[in-house]
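Before I ask anything, here is the structure I am working with.
All protein chains but one are shown in place.
The block that comes next holds chain A.
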Amino acid sequence: MTTNDDDYKMLELLSTTGFNGKVFAGFKVHPDKEHIIYPLGNTVIIEHIAKNTQSFLQGHTDNVSCVAVSKNGKFIASGQETYMGFKANIIIWDFQEKEQYCKLELHKVKVQSLAFSPSSKYLVSLGGKDDGSVVVWDVAKKESVCGAPAAVQSAGMTSCIAYCNNDEDKFVTGGERTIRVWTLDIANRKIRPVDCNMGQLKRYVKCIEVAPDDDYFYCGTTSGDILKIYMANNLLSKFGPEKDKYSQGVTSLALLWTGEILVGAGDGTVAVIKGDQFKKTKSHKIPGSGAITSLVLRGKGHQFLVGTEKSQIHRFNLAEFTREQLRDCHFGSVSDIAFPHGCSDLYATCSQSDIRVWNAKTSRDVLSITVPNMTCNAIELMRDGSGIVSAWDDNKIRVFYPQSGKLKYQINDAHNKKVTAITTTSDCRFIISGGGEGQVRVWKIKDQQRGDLERTMKEHKGEVTCIVVRKNDRECISASFDGSCIIWDLSRGTRHLVIFANTLFKCVSYSLDESQVLTSGTDRKIGYWETYSTTQIRETEGASTGAVNGMMVSPDGDNFVTGGDDKLIKFWDYGDAQVTHVGIGHSGAINRLSICPNQMYIVSVSQDGAIMRWKYPK
């Protein structure tokens, strides 16, 4: 079976939830003070702060590694990383048009950092570890002006770059034991570096901020102190604080109009420091945020925004130094998604140690549950709404209260090798779980307080990836990596039928009348099977490049959606097995997807931490 590739429409992307907080200084506020700009996987998202409207700048082939916004707000530049031996692109985007302005290709493997000149005439870029060069680009001519190695051979990697605020010809780079002030000689197409003499001091600079009048520049270091360097003679003026250095390094800096410095540290501390002694005047530690990777002033700085490594966005008020969490996104691969029965307004997702419940309309999280150091593999919501059932890699099944997020009860040692799949019956009396060792177990819920083992069904030889229960709760089907899908008789706890294929099954779904079942897996084939005899009715190519990870038949039974390692959402006609719509937007492999019960939209989750909501095509 082949699908006609040309004959499909695009799915409309409604919203995206996600933010790659690991990109240093990746979170930006546009000079118009109304838009925020942040990277997510291989896209750069422009979002209106008040209206929540998003625009997507898509063009990179791999994760975005740095973002810069020009001072006049006309351009956005973003750099990416790519595979070893390939060239990494820099893309300059036109902010107004939200379109690609030009693509600049010179750096190898990774673009580390970008900076625009004060008048936005030049863009200066810094290559990553394998590239190690500084390149100046002419924005108007869309070509490179000149380039040079970023640091001397004996120094380490250069990690950041900053342009002067007034001087068009001066910029600063900093990294491992290297701080250089560069002068651009545009007539001779040369950049000339002057190394800052640090004496005995050995520091690894993580961030640079130039004072508004270009007198000094400040460097945040991994040692947890700040260097103040005089620009005119490139000499170290001050460094500090001497005691109480910032734990896990200074990861971001911002200069206030008062002459004070805003510091973001690796342990989540945000502080205001002042004077030559770098005395701390205000300080606040954000719990569980990871490093402060971005610190941006909104306007003058009465309000500033903070982006953290754990993909949180906080808004601070400078005067009171109060914090408000704007966004709390998944920072790791999102492994599962579940809708409450018959309700499209909420959905729950799980990613690493987090379980979150989201408001579908606003894409804001309503509930966040964290179990530190554990990984949640699968999630399911009780049909009566009384609990969130989750499968964890410490062999436990945890059930949480859906409003307070407290642990309701847990089933210890539910499986020997991780709990990998979970579902509940529609009468809410049983939980069915699948484990890494290949067992499918049925647990009876007693008094809403504990789960007792009812049955163990040992047939699979590999990890169970997906379990789906029939509507009448008599049977269920489980898919496994051992290349089989088994239909179980739940009343007797025995195997009813089995489907074999030469693949690792990843997903399975019943058709509307449950006479057929759809399977797919790493062989990229979608199989239609008869449920009473397990004969194959049809097989079709589900994807051309990557495994199919998620699949769901629509509530009305006419369509189904698939998503997988090819990063595409495919919307199929059930009867014809033809792709009618395709959704492009994910920058990582799609782990799971789900159609909302009211058939209004499709929500897909991917490895890069993004949750995307697509309009369900009519």
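The criterion applied here is as follows: a contact is a pair of C-beta atoms (placed from the backbone, for glycine too) under 8 Å apart; a residue touches a chain by one contact, two chains touch by 3 or more; residues count from 1.
Everything below uses one rule, namely that contacts and distances are computed from a predicted model.
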Chain left out of the displayed complex - its UniProt protein name, from "Enkurin domain-containing protein", "TFIID subunit TAF5 NTD2 domain-containing protein", "Elongation factor 1-gamma" or "Mitochondrial distribution and morphology protein 10":
"Enkurin domain-containing protein"
Out of A:346, A:391, A:421 or A:551, which residue would touch the omitted chain in the full complex?
A:346
Of A:402, A:563 or A:588, the one touching the omitted chain in the full complex:
A:402
For the chain that's not shown, point to the residue among A:233, A:412 or A:448 touching it.
A:448
Per the definition of touch given earlier, which of A:362, A:416, A:472 or A:598 contacts the omitted chain?
A:362
Across the whole complex, the chain not displayed is touched by chain A residues 340, 343, 345-346, 348, 357, 359, 361-362, 366-367, 381-382, 384-386, 388, 401-404, 408, 448-449
